[in-house]
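Report on the following structure.
As you look at this complex, bear in mind that one protein chain is not there, while each of the others sits in place.
Right, subunit A next:
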Amino acid sequence: MKTNDLILQTVTKIIIFLILAFSLHLFFAGHYTPGGGFIGGLMTAAALVLLLLAFDAKTVNKIFPIDFIQVAAIGLLIAVLTGIGSFFFDVPFLTQTFGYFDLPILGKTGLATAVLFDIGVYLVVIGVTMTIIQTIGEDE
């Protein structure tokens, strides 16, 4: 039987942007409201899984030519470097700080170095989840 995935592929092309936007919202909202690096990374991985479901592994590899093991490694490196960065200011390991800055569009914004640590968590979660799914999903 010849199958046709036109509806699924068209819906995926629209919904994937909504899921990615929601994952970014969860990631940046994590400081004061529920969310954070872990659930944001899981939602981004869910968007990529939906792309894998609607299309095939080769197409997704062509769209995102990324080795996801390297993504996990870079995330771990960022998380460790933010911890080491606290040594330069003569404070204990993983000490976090924050400050208020005047940004061009956003105005007065509180920026915390915990976001940098969260980026590390985000990348590790994406890398590990996609590595597991791609390794299991290979049928050859």
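Here is the rule we go by: contacts are C-beta pairs under 8 Å (C-beta built on N, C-alpha and C of every residue); 3 or more make two chains touch, one makes a residue touch a chain; residues count from 1.
We adopt the following convention: contacts and distances are computed from a predicted model.
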item	value
Complex member absent from the view - protein name from UniProt, among "Multisubunit sodium/proton antiporter, MrpF subunit", "Phenylacetate-CoA oxygenase subunit PaaA", "2-oxoisovalerate dehydrogenase subunit alpha" or "Energy-coupling factor transporter ATP-binding protein EcfA2"	"Multisubunit sodium/proton antiporter, MrpF subunit"
Residue of A:I19, A:V71 or A:V125 touching the missing chain in the full complex	A:I19
Residues belonging to subunit A that touch the chain removed from view	2-5, 8, 15, 19, 22, 26, 33-35, 39, 43, 46, 49-50, 52-59, 133-134, 137-140
